[in-house]
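Of the protein chains in this complex, one is absent; all others appear in place.
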Amino acid sequence: MGKLKVGVVGATGTSGAVAARIVLGHPDLTLAFATSDRAAGAGVATTLGVTPDPGLRFSAHDAVAGLVAGCDAVLLATSADVSAKLAPVFAGAGKQVVDLSGAFRLDAAATLKWYGIAHASAALLDGAHYGLPELFGAPPAGALVTNPGCYPTAALLALAPLVREGLVEPRGIVVDAKSGVTGAGRQSGDAYSFLEVDGDVRAYKVLAHQHTPEIARALGRLAAGGGAGAGSAVGVTFTAHLLPIARGLLATCYARPRPGATAARVAQCLADAYAGGPFVRAASVEDVMVKRVVGTNLALVGATADDDVVVATGAIDNLLKGAAGQAVQNLNLMNGWDQARGLTSLQRTAA
Amino acid sequence: MGKLKVGVVGATGTSGAVAARIVLGHPDLTLAFATSDRAAGAGVATTLGVTPDPGLRFSAHDAVAGLVAGCDAVLLATSADVSAKLAPVFAGAGKQVVDLSGAFRLDAAATLKWYGIAHASAALLDGAHYGLPELFGAPPAGALVTNPGCYPTAALLALAPLVREGLVEPRGIVVDAKSGVTGAGRQSGDAYSFLEVDGDVRAYKVLAHQHTPEIARALGRLAAGGGAGAGSAVGVTFTAHLLPIARGLLATCYARPRPGATAARVAQCLADAYAGGPFVRAASVEDVMVKRVVGTNLALVGATADDDVVVATGAIDNLLKGAAGQAVQNLNLMNGWDQARGLTSLQRTAA
Amino acid sequence: MGKLKVGVVGATGTSGAVAARIVLGHPDLTLAFATSDRAAGAGVATTLGVTPDPGLRFSAHDAVAGLVAGCDAVLLATSADVSAKLAPVFAGAGKQVVDLSGAFRLDAAATLKWYGIAHASAALLDGAHYGLPELFGAPPAGALVTNPGCYPTAALLALAPLVREGLVEPRGIVVDAKSGVTGAGRQSGDAYSFLEVDGDVRAYKVLAHQHTPEIARALGRLAAGGGAGAGSAVGVTFTAHLLPIARGLLATCYARPRPGATAARVAQCLADAYAGGPFVRAASVEDVMVKRVVGTNLALVGATADDDVVVATGAIDNLLKGAAGQAVQNLNLMNGWDQARGLTSLQRTAA
Partner (left out) sequence: MGKLKVGVVGATGTSGAVAARIVLGHPDLTLAFATSDRAAGAGVATTLGVTPDPGLRFSAHDAVAGLVAGCDAVLLATSADVSAKLAPVFAGAGKQVVDLSGAFRLDAAATLKWYGIAHASAALLDGAHYGLPELFGAPPAGALVTNPGCYPTAALLALAPLVREGLVEPRGIVVDAKSGVTGAGRQSGDAYSFLEVDGDVRAYKVLAHQHTPEIARALGRLAAGGGAGAGSAVGVTFTAHLLPIARGLLATCYARPRPGATAARVAQCLADAYAGGPFVRAASVEDVMVKRVVGTNLALVGATADDDVVVATGAIDNLLKGAAGQAVQNLNLMNGWDQARGLTSLQRTAA
């Protein structure tokens, strides 16, 4: 049996380039095509810095219709409006689809409000699986997988077990997140120049970030799931900050404790939730450092508490566990493979 | 009349070096002495990179007793335990004292708890003036000035007007702060090596930072002050994060709104509070960037709100408005001068 | 007698913004006008982060003709082609002119070759004074001052005394320079994004940088000046590198030793050359660090040697001694003032 043929749309974007490299290094995948307008015609090996040379060149984005038939699965590393158009095409042709954009993460009304996208058909959106395997399991057969946002991945991994166990109040949660520049994709413009970003830190999209409803929706599903926290309405304030680092993000989360939420208990809750899995590791709240996960598909989470507050932290590489790594993790699960397949050779960047 | 003779204790520490440079450039001050153990005997001009050469060499810390008589005022840029010992000596000799450490910021019990310091005499501590001029005015004659901590300065400038006007609930406040490495002083050790800090972000002293009671105490005085927020008990959760920048800090503050706390109202509250003053400027919450204040004694503050939360941000250079600059601002006020004297020539570092 | 009224053209560029701040803090200068297309109409105080507010707004560049009469002197912090047009206008009106661009640094033929500029009149170019005071003295009365390039300033301060004294061969000199992003001005585009620059180092304009003939020309004048190195033809290879820092540059220079050029002798040569001056300091070759000069108008230079090579290093803040600081130093000299006037309050950025 041959390898699964995977196409990557948007393969020179920050997430797409990482996705293409992972596909090239994966023992069960082969790179069927890679699209990029700015690198169309250029060799994949030189542009992405990979060896050996797969002998593939980037296709222009316009050519994508002609590429559908030649793949078994596609990773959409594009903007939400492009994904909204392409996902039905690939899904309609029976291909496995993992969408890394936000086009399929919210319900129809919220998608229109936050992304300005009106989906033509409700079925694909309604059937989409929110692909955070440690919290929502393997994708059901045939479902489009909507890969979680980078901030939601870190915040949910840190908060979800606490909400599910009823250790924190689900309302009044504050998520204060700090991310490197790739959290914003391959942005141009003065605001992302070295001159502006180096030495600076600033908040952006305050009270207006599209990841806010995504975090609230996912926590709401867990709170409603029949555990100790069942049935509670969720309220989340989320703020993103831009840091002078290239990759990685830290989410510092604050919630009001419910009875029993001692420091020891909340720490144990996280340790129990992720024991045995390959990618999420519980640590002390201060050992949850961005640098310890950058370059890998790992997440670090930690929590502590006093009488007034529970503080939980989560750190990931936004391009790996927060995007391309998690997408391949989902792809592995869709095909019945070990979820860590092709992801264990990724190496921590920190020396 | 001659210039005021100012000594700087700890003049090669991160704050002390900046303080010594400001004194040297101040039209009404002269540098009486500068102590430093690691640079004792070295020339101040070369070590601090100043011109013209003031012809002064660093004194060893042991020599400080012999230096008291030769100065009119002293800036103590030392650890809290050293300040606790030296402040009475200088104050007892009738010198003006601005202490940049935490030794005199809390009450006796809290100073013992958070700093491990038992003050020999209560009088100096009880009479200490908390030197945040924009909120607590000019120091009374003869009082020791306790210069605020860097994090409290940024958080209080952002939050205090909102608390004083009763626009936010004084309990359940979250202050999530991000600072460069000088926030921790001139630290040695692997944790502060370039290899560890570059590309990383991490929380530290979670639920255990000595600036937490300092913020709560100052807010409590303002809430008790007879304004709309009078009489309320204050509750603050504070978390500090270490960023890969040298100077500057951002405090992102979250509070529950009281009736009337619209986005426009909270923004206007800050604008009104600081209109006319030289050093605190109201801006939109996203324009409160560290880079716009580093190198200056300026603070930027901003606030916005929705139905669930008020978000207020404050940015300062931790070594200037958060330490040495504010210390000289206090010294100016103690001597009846324009509070901006000697501080307007400081230039923003960002290009 | 009132202050000298100085206009700054290009006052939100990286050098121009620094120049405007220095003018505002200078005891003998007042800011007559500041032009900027992207900030036209905005307040100077807020945009540049200065206090107190000088009550001035940026003028659009188109308005410059109407601003000539209202100033005594002008600093041109613009591109070479703009300076080539404006300098004659201000000079023709009898104003003092310091041009920070490369428009007047080379002879007519070289200016056409390297900058693509054909000057309308030869007189202004021929009479231009190369404003590196430590090597070429004070500007003669009435001369347009062409402010040296940033790389030439550092390289010449390190090399010139050695060439002048005949301690090195004037041919086969290699200058390998490393600069922060402001060495390239306020550049836009992906090449200057944080994502590209952070963590990277690269050479640019290899064998094609316009500062090469500028260094060679200035060394040639010194070699021809009647000292021990007189009459020698000069040959320089210059390479610039882009570093992930905002400000500052280091030039590492290699030359073949002439007899007598021992390590001690070359070090002493630099020490002697700059003794007594306010801004250039000799240090050991390894203490010539960028960080020790950034924020100041200081230059550090050092040299050592073995049998095969003389290595000399020079470090400056490219925006100060390499641009705006040196421009004001020249302005001071043009007006018969102490050359350090208004420049001593600049403070080292490093903590």
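Letters A, B and C mark the chains in the order given here, with residues in each chain numbered from 1 onward.
Methods note: a residue touches a chain if its C-beta (ideal position, glycine included) is under 8 Å from a C-beta of that chain, and two chains touch if they have at least 3 such contacts.
A quick note: this is a predicted structure, and the numbers were derived from the prediction, not measured.
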Touch partners, limited to displayed chains, of the chain removed from view: A, B, C
From A:L48, A:L106, A:A158 or A:L331, residue that would touch the chain that is not displayed: A:L48
Of B:V197, B:V234, B:A283 or B:L343, the one touching the omitted chain in the full complex: B:V197
For chain C, the residues touching the chain missing from this view: 172, 174, 176, 178, 195-196, 198-207, 235, 237, 239, 241, 243-248, 250, 252, 254, 256, 285-291, 294, 304-306, 308-309, 311, 313, 349-351
Residues from chain B at the interface with the omitted partner, ascending: 14, 181-182, 186-190, 192-199, 244-246
Footprint left on chain A by the chain that the document does not show: 14, 17-18, 21-22, 25, 46, 48-52, 182, 186, 246-247, 278-279, 281, 292-293, 295-298, 319, 340, 343-351
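As a convention for this text, only the chains that are shown with their structure count from here on.
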Central subunit by CA centre of mass proxy: B
Centre-to-centre distance between chain C and chain A (centres being mean Cα positions), rounded to whole Å: 48
Rounded Å distance between chain A and chain B, as computed from the means of their C-alpha atoms: 39
Multi-partner residues of chain A (each touching 2 or more other chains): 195-196, 198-199, 244-246
